[in-house]
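Only a single protein chain was left out; the remaining protein chains are all shown in position.
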Amino acid sequence: MKKKELSLDKDGKFDISFVLNAKELKVKISGDETLLELIRRLGYKGTKKGCDTGDCGSCTVIVNKKATLSCIIPAFLVDGCEVTTIEGIGSISNPHPIQEAFVEAGAVQCGYCVPGMIMSTKALLDENGSPSDEEIKHALDGNLCRCTGYVKQIEAVNIASKKIKK
Amino acid sequence: MPENKDFKVVNKRVKKIDSLALACGEPMFTDDIDIKDMLYAKILWSPHAHARIKNIDVSKALKINGVKAVITYKDVPRIPHTTAGQGYPEPSPYDTYILDNKVRYVGDRVAAVAAETLQAANEAVRAIEVEYEILPAVFDQLEAMKDKAPIIHDEKDSKNIPDAKRNIAAKFDFEVKNKDWFGEADYVIENTYRIPYFQHCAIEPHTSICYFDPQGRLVIRTSTQVPFHVRRIVAQALNIPVKNIRVIKPRIGGGFGSKQEVLEDIVAALALKTKRPVKLEYSRKEVFISSRTRHPAFMRLKTGVKKDGTITDADMEIVLNTGAYGSHALTVMMCAGSHTIPMYKIKNNIKFSGKSVYTNMPVAGAYRGYGATQGFYGWETQMDIMAEKIGMDPVEFRKKNYIKLGEGSPVFKAMGEGREGVEQVITSIGLDEAIERGLKEIKWYEKKKEYSKWNAVNSHIKKGLGMCCLMQGSGIPEIDMASATIKMNEDGSFNLLMGATDLGTGSDTILAQIAAEVLCVPNTDIIPYSSDTDLTPFDVGAYASSTTFISGNAVRKTAEKVRDMIIEVAAKILDEKKENLYLKDKSVYSKNGKKVSFSEIANTSLYYYNQHQIIASASHIAHTSPPPFSAHFADIEVDTRTGEISVKEYVSCIDCGTAVNPTLAEGQNDGAVVNGISHTLSEGLEFSSNGTPLNANFRRYKIFTTKDIGNIRTILIPTYEPNGPFGAKSVSEIGINGPLPAINNALYNAVGIRLYEAPFTPDKVLRELGKKKNV
Partner (left out) sequence: MKIKKIYFPNTVREAVSLLGKKNSVYIAGSTYSFKNIPENTEIAICGRDLPISYIKKDQKYLILGAGSTFDQIEKNKLCSSLFDGLLSKAASACSSQLIRNMATVGGNLAHLNAFNLFPVLCSSLNANVRISLKGFSKIISWKELYLGRYKPGINCLITELLFPLNLSRNKFYFKKVSKIKSSWDSYITVCFRADIYKKKIKDLRLSVGAVRALPYIDEALEKDVIGKEINTELIKDISSRLESGVLSLHANSEINSYRASLAKNLSTDFLSGLMED
């Protein structure tokens, strides 16, 4: 349930509740905390900080179905929302087809940008199951990578789209 | 080693070992662990390009709630050292102090703070009061050498600065003179080429956490390419014993040279002062300004050529801007020559004159390509100019002149990295195949015809093709050393412990493949663990394109020792002569069909008979540095209304010997090429007139995104390098050197202009087009 207003409690914190990786959470946050800071503080370290200014995409999470930069939004903005991080996509024992596709394509070098890249891919494929190369490039243009030159990452999205359709 | 291409694990596209965990967001990077009671460090950076600290008052900062330490130059040892993570003794001048009473660029360290929260640390940094005596500053390397230029390193105690009064941080001259200079040349061509400040832009910012182990030793968990150099240099700078330091390298979010730099001293100093864990994480702005950059270059190249295509003379002068400190000043400058001049036969005379010069600008350091990027921009542009002068096809001109199998160059011996090099001849080269394949892939000759027709009728969009050839090295011969340890477990698996540093390249994977190939097991039976100074043997680290070639050979040798030990035990079990035994499928077989499994061998040695651990270590240094070779081809469009260049297709064919893992080798080259194209078209730090960086963020410093890349293709050209592990050479750096000249040559082909200063931004292109029109 979305609240209409939030007030400070006696410890100077706000209570917010939101769904994180399909789990309902109630947490105390401070007013100046970003969503990225909150997520990492909660132990979800897959979401990365690369610039803290909304320019590199390492911190990408999905908020209400849209790929979102968690480093430039306040944590309070997700009160009542559904948030998915890389940990909510799949795990080593049960990876998501997109994660498998990134591995198969050799799209993971240092891997620092990869969680963000995969979140953007997830949001894209949920909206458009068979994107063209141009559509892939358009949807991933906020996720900077310095290792791969994007070549195998674009290939990975293509592989993922085929895997998901199967 | 015999040339045996029937590999079982090597040359196979096995999955990168850590890739699934990384794709699942497992906590693997420096900052992904939570340490109890950790303090946050922040640094006060100089707002001035050149100033002396007259007075510094930290009392207000110390009073801020949560602040545990504020350190200035008064609180740390004053020991001149270099931050360049190079082998000891480093060829870079010792001109750096943990903190100094003088600042030498905007972004230099002034003081450092450790506090309970990041907010308190930031507040404390703002509360430090500094009184500066502003000194005159100099920003251009040519200006800095002039009389009356401010002297940047006027301190008495720095070491190995060849000419501090003229701000010269490094110099090297070399000449081969067989005949009169340019006496035989039909044409003499001279041009200058300039490269600005480029930054590595590894997506993970530089991050270090220092804490103490139960014995009170300092543990440095850090994003580094050079863990053993970090241990040594931090020990040196802080004057503490090496034995009291452990460096752990977790997964690294890219380095490209920027993490070959030892910046951990300051966070170590804060930890020692507070006796608490301390974390220092650079902001992106700090990474841009206060980590390291590529050396900006001024290069003058004068070459002579005969009508028959013989290159007669080459006179190359390069002046690098090393910024405020001389990190890698000598070696990058020397590599600008040593990695480029041997590329082509030069009949009569060769001269190289190099300098690296201090300025009040950000500090340059190692960056993928390491001088060769700067050198090849000029060289490969000039190759096209020479070909045009003599009316020869630029491809034929290169084919005629490039260094062939069995040939050497006087440069190999004369110019090493920071000292004399080693004599060597080319022992593997696939450049001819690379060129032929590239011409075919990009449809060079068909498109040349097509584009000249197109350009004749279309005025807005012009099309063009350009190419270049490249070489690099594979490690630093007779300097770089790597070692590994392998031990056998009960189930026949092996731990591979190595100093080699995987910074995202996949070296853990390919080194495991090399071990697996020798030991005849699947690569999944090798458990690699790298770069922990307490647990793994020494390795210089990941730089100089050395890991596959040098660390790979160390792993191969180690595995061979272990193989011999396995056979020794098997011989006893099977009661056979050792020479009748061989390894296959996790077992030892005898020629007469007897067999014993690895697990039985391991269990025998651990528990039953002649009990011992099957374990071995080996080290490797190389006596040559076999160059990888590559041919690059660019197909571009130029919009003459806006000056925009668009790279439609880019093909690079690379001879890296045997690709230990073709997928990872392609990935290395793809990344290098796109980084190079991004350099060429959109990157570059900009500065105000007082030396303040203006675009130190990803919003204004433009690196390529998915939308900017055209059809990028890497094609591996297999050769077999006899000195490499299973025929392998290096692959990681070479690709970044091609785009500047290949695109420059394509630009000339499309619109008849060449650019002598990178990057080729649309404003520059349009301006040059305007000039050409007005001529």
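Descriptive notes on the structure:
Residue numbering begins at 1 within each chain, and the chains themselves are lettered A and B in the order written.
Everything below uses one rule, namely that a residue touches a chain if its C-beta (ideal position, glycine included) is under 8 Å from a C-beta of that chain, and two chains touch if they have at least 3 such contacts.
Predicted, not measured: the structure shown is a model, and the values here were computed from it.
Just so you know, the chain we are not showing touches A, B across the whole complex. Taking the complete complex into account, B:Thr642 is the one of B:Thr192, B:Thr642, B:Ser688 or B:Asn711 that touches the chain left out. Set against the missing chain, the residues B:Lys275, B:Lys413, B:His460 or B:Lys771 yield one that touches it, B:His460. Among B:Pro27, B:Pro410 or B:Pro762, the one in contact with the hidden chain is B:Pro762.
Listed here are the subunit B residues that touch the chain not shown: 460, 641-644, 681-682, 699-700, 702-708, 761-763, 766-767, 770. Contact between subunit A and the unshown chain involves residues 2-8, 14, 31-32, 34, 53-54, 57, 60, 66-69, 72-74, 76-77, 79, 120, 123, 138-143.
The rule is short, and it goes like this: only the chains that are shown with their structure count from here on.
If you average the Cα atoms of subunit A and of subunit B, the two centres end up 31 Å apart. Considering their complex, residues 43-53, 55-56, 58, 85-87, 89-92, 95, 99-100, 102-104, 106, 108-115, 118, 136-138, 140-154 of subunit A touch subunit B. Remark: subunit B residues 13, 15-16, 18-29, 31-32, 34, 200-205, 251-254, 256, 283-284, 503-506, 663-664, 666-668, 670-675, 697-699, 703-707, 709, 712, 714 touch subunit A in the complex.
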